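For reference, the structure is listed below as structure tokens.
A protein chain is absent from this complex, but the other protein chains hold their places.
The letters A, B, C, D and E name the chains in turn, as written, and every chain counts its residues from 1.
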């Protein structure tokens, strides 16, 4: 018997006659703090991989935990804008605009957010959140405008790819010596998702 | 001097040279409980009217407060799917599928949600949330896949429109006497946004 | 031999090499009046379920028959705008705007249409058509901006869902007694498609 | 006082606070036969230029009158799929597929349509309708999946453009003598809209 | 074992776990001149049929070779805008606007392009390129805003379809005698892709 399943956007589609409430539901998804990684954060994303009924609907939601002085490091979402609100603690957040237009290149727009503040990270731009408090954790809820937004942590993608990008290329791009690149590529680049 | 401003999607667009972090920010937007209305809820929506930088980006976020036994009554969003997570308390939630296809008409899919559970209300379908707890309030965060999702509270739009819809039409549509419609149209239909 | 078929948007896709004119055609689809239901109308919709070639093309067409004093009761299309023209008779038509913006909530926009008049019902808004003539039927052609627009008859979805929505919820939402809701839920909610 | 008006998609946008039913309405638009042109047809299109409220909503509707032996000549809609139903008479209709894929180039798919039949012309493909009856007119209603679908009558655009396309180019493209092209370019190419 | 493959947009989709660089690559695709056809051109299009990884990504690229006095004859792309730059030689290029709006029907916009010039052909409009030099070939690179833009060569689709369009219809549409149409339909309409 055929086990082949239909995939749309890479995900299996259920016969519409058979959908039920569980296809639109994920229990105990975002209530518990999770262990933060070595940069001090953990992103729990509920997307189409967790809730199949999200497929084609263009939205997903995440809880982000931040250790004291922890950060969700500079990253982009290739297919989504993000809107974030702080549930607990304080966050220093920002994004950098693109190379264009010329007089306005790579502007860094930032804010310190407190509980209940809302901030927007436009689609595809490099952004981060940092918990400046050395004693208290922080928590945020973020929503993304895609059922599968993707995430590209800049340092991980550049220095931790598999296989590695040529150190000749990276040394010139980042204006450092090749052995600095080699050292960076030898580190462990932990994902925080 | 001309005061006319460019509107895209009905909203003013700023010169891209002059954007700053405040155009992507709303302070103290979602931290405080708000007074619930007579059906026992209050929706605080942060959309393009509160954060101009959201225009064209396809997302918005809301906090919903529920009184004990309060509800966010049956409504639709004409331009958005909603994904909701419970921050405090318990919610009984559900949506009704459309008239089609024939053997599957108007199915009601529901769940009881606890803190941290996530549920999806697909675009345009009638849905509600109800706090079944007679003693404790509930709080949810909801994200919507549009910067201007719109909301149509069914009872308000049908019985509380300005001017009123003909009671001949509504009496037949709802299979009740005209004086029942007249009584309904005489009530105060309070918005919970 | 595998019987599994590719579905896109939930519908089977044909090998492009094998398409023929019949995949874009439906015979005798819209010429004959059909028996109207108990609210006095009948919608004959030609969508992707009748013409497979419509898939992904974003349009469908319907004939609507109205008995004397019949109506196509308040409903929404979750995925389409509708444009309608009257072929025979007279129609009183209207739609209600959404809850927003505040000073302009739930405005009811209506017109009496005669033969050849054209009216637009924007995507997702509650609308209806009513034949005010006690003696003559009416006929309209409506086009919808989706190959699968969906239809949600408000009364049917709210009071005739399967299973039923809690009468506690509906009583508060519609500001009536629970036994009124129970009575409504006990009625037969006939679909007019 | 500034008279400059906001245009979106090239059309003026009204302040959402001031919309009324007339912005979604066109009286007596499609009820009367219109005089057919020299190829024997007349298209009465109700698009965003006639009903401003259609802007961004992605649909329009037309009535097409055909004289006996009249035709709506080969044309394309650069921005829309068309779905057509016959109200009166008989139509011979068809469209030609694109150059690709190789074994299936430029297939001509056609049907004879009677009253009530429905046919689909996919976006951008060359199509026509012809009334084969030498004695009776025909009438159709067509809907298009854009508020501004555009129409390009092939003969008019190729031989009747202003200024004319070089006859060197056209002679080679159509495999005829330059004086045949010159003769064609000297004809009057009447629009049927 | 099932050989059925998932198709999205009509093309096979690979399991995302198994993609590799070859799925985004085509070797020696656009470097060599190809033999031009009888109208004096040859279009080498690299679309989703050549590079499977292009599916859903909305772009493709082509090299076009022109013999001396050769042309890429009047055609449309039903699903794409084209942007072209000249690599070698000179091209006389143009497109014709649609029938609307009335005072501006079927305008022909043209330019003579030299090496390095860039020109845009908006989606769905009839356009061509012609090499006016009787001695030297020309080369262009064109990009299209779809992974499967389609191409409809006007003369081929109108006079070379399979089966043929009725000569009654075409004679009236093109204002010529039926035997002229018959003669045109008897020619060989060679595709230049």
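The working rule: a residue touches a chain if its C-beta (ideal position, glycine included) is under 8 Å from a C-beta of that chain, and two chains touch if they have at least 3 such contacts.
Since this is a predicted model, take the numbers as computed values, not measurements.
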Task: Hidden partner chain, touching residue among A:32, A:105 or A:136 - done: A:105
Open item on the list: Touching the absent chain: which residues on chain E qualify?
Closed with: 16-17, 19-21, 24-32, 46, 50-51, 53-54, 57-61, 63, 80-83, 85-87, 94-95, 101, 103-104, 109-111, 113-123, 141, 143-145
Task: Where the missing chain touches chain A, by residue - done: 39-40, 49, 71, 73-79, 92, 94, 96, 98-101, 105-108, 110, 122-126, 128, 130, 150-166, 168-170, 172-176, 180, 184, 187, 189, 191, 193
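We adopt the following convention: only the chains that are shown with their structure count from here on.
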- [ ] List the interface residue numbers of chain A and of chain B, divide the shared ones by all numbers used, and answer same when the ratio is over half, different when under half.
- [x] same
Open item on the list: chain B and chain E share one sequence, so how far apart are they rotationally when you fit their Cα atoms? Give it in degrees, rounded to a multiple of 5.
Closed with: 180
Open item on the list: So, comparing C-alpha centroids, which chain is the farthest one from chain D?
Closed with: A
TODO: Could you put a whole-Å number on the gap between the CA centroids of chain B and chain D?
DONE: 41
Task: Residues of chain C touching at least two other chains - done: 2, 4, 6, 8, 16, 94, 101, 110, 122-123
